[in-house]
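A single protein chain has been removed from this complex, and every other one stays in its place.
So that you can tell them apart, the chains are marked A, B and C in the order they are listed, and the count of residues begins at 1 in each.
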């Protein structure tokens, strides 16, 4: 019973049907407890004051925004190489979640920087990189919607995801290069690794775990929806051709 | 030089088009595909041409010898007949451009632009292109539609000559072209039996 | 491959008005800047490098969907796919033909438009160099996007949405080359990076293009 067994829609639906409720409860509990722990039970940072509490949202969301794209890339490669429909649909299902995580990362990053920059928006390399990632996501989703035949769509979006990943990485370094030309680096660059002492470290871990579980749960949920829609369309076409 | 096909089957958008279709063609054979529209004639020709992958089975032939002419006849409207043929001569690096043009009496149309050609003239240009490729295996999709009887006869003659010279031709057509010793293949014989479900999303049941 | 390249250039001149359309669009985009931003030459001089590069990218974008669309619709692409020419070299020669008819003319006219925007004189050499080196990347990446969207009816808008994010590295490095030249910083690193992106695109995009074409020809 190799892992590839679960790429068959019927087996995947059976497995995900059993796993989904457990995951939902687990991720909800973890998310609530992580945020409450971070929000209520952590001290202020001597320099940033209470805004440090935003890391409990910004860091996990930023990580998931990037990891969602990596997951889509892996799923696309699996589709291209082994032609498993479920992995193509999982990639399609992950895109909206990736976009939401990117939006959260941008919003929390901008708000976090406000006290230092004086404005909510600062063309700081890391935030700009997330806006670029957002545009890559939009292109990916637009391509899925634009093509009727879903197998062709899966192929083309997989190729776009591969090429897009290379250029997303190139854009990340281009933005760093570009911001050097701007001024000698923003005062509060989110890039520098934050020194996070223990009081914040553990709640942050819980929040990161919560976001990962939330991502997995939503991907399973949305993939099941995509599979059902594919089956419904197939039945509708079959019905039309027999009717 | 032969074209042998062993039980290939083809799926498009999750539906089986034809199943375990086999035939063998040798030098001088001509195969006419019969069957209503949508029965997979174009799909089969594209599979033979290598544009479409077949779900099962194998196709044994020398791909370099395959020359495919689809419904659309690949003629650029803004180029003259000579320029169109010169382009294809360049792609297949064939040199006997003038001989082929005179063979299909296209010399008089040499400077006419693609968009001004009639259906018959376009078909003749398409055939001239096939000759230019000097590939042995011709795959022709509905070559005779929008052609009157007289042009269809001209067309049939050139196919007969191609096969007589040791070439192979596979074409789909609704009208009878009276090409001597042609085999016919009715797509209905290979219609999907519907027993096995090809669309993975329709196999089994889930709520 | 050469015959496809020459044919595309001939077709560009015969039907698309050659590079006249692209240059006219580039001129209009540059003309709009002072009309929109105001005629303050200090501002214009400062933003000139970026505007020229953005104008060049948008002008390149204009003619991308014509690369495969016409051949797809009249069956030429299908016939080419079964010809001895591999899809990769078809993509490469199409991209090269696109560069000759759009990228190159843009590069040649750019200094004239830079003068209109009163760009500092130290930037002219670097403008030409960065455009000359950067526009091939625009053509090769653009050809990939054209191949992906060739099957989509009215895919022009979708093509822009797909290709512009892929142009970001070329835009940033190319524009930075000229900006740093005008503020007397060393523009060479930026130019080398632009070259890197272009070489990468020229080397790899035809393969991605061939994959996309194979899918769209099914």
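Miscellaneous remarks
The definition used in the following text is that a residue touches a chain if its C-beta (ideal position, glycine included) is under 8 Å from a C-beta of that chain, and two chains touch if they have at least 3 such contacts.
Here is the rule we go by: contacts and distances are computed from a predicted model.
For the chain that does not appear here, its UniProt entry gives the protein name "Heme exporter protein D", which is one of "Peptide/nickel transport system permease protein", "Heme exporter protein D", "Pimeloyl-CoA dehydrogenase small subunit" or "Phosphoribosylformylglycinamidine synthase subunit PurS". Residue A:231 is the one among A:84, A:172 or A:231 that touches the chain missing from this view. When you scan A:75, A:90, A:104 or A:170 for touch with the missing chain, the hit is A:104. Listed for chain A, the residues touching the missing chain in the whole complex are 31, 35, 39-40, 44, 48-51, 53-54, 57-58, 61, 96-97, 100, 103-104, 107-108, 111-112, 114-115, 214, 218, 221-222, 224-225, 228-229, 231-232, 235-236, 238-239.
Methods note: only the chains that are shown with their structure count from here on.
Shown here, the protein chains touch in all possible pairs.
In whole angstrom, the spacing between the mean C-alpha positions of chain A and chain B is 47.
Computed centre separation for the pair chain B/chain C is 37 angstrom, with centres defined by C-alpha atoms.
Listing the residues of chain B that touch chain C in their complex gives 46, 49-53, 64, 66-79, 83, 86-87, 89-92, 129, 133. Across the complex, chain A meets chain C through its residues 132, 135-136, 138-139, 142-143, 146-147, 152, 155-156, 159-160, 162-164, 167-168, 170-171, 173-175, 177-178, 181. Across the complex, chain A is touched by residues 13-15, 199-206 of chain B.
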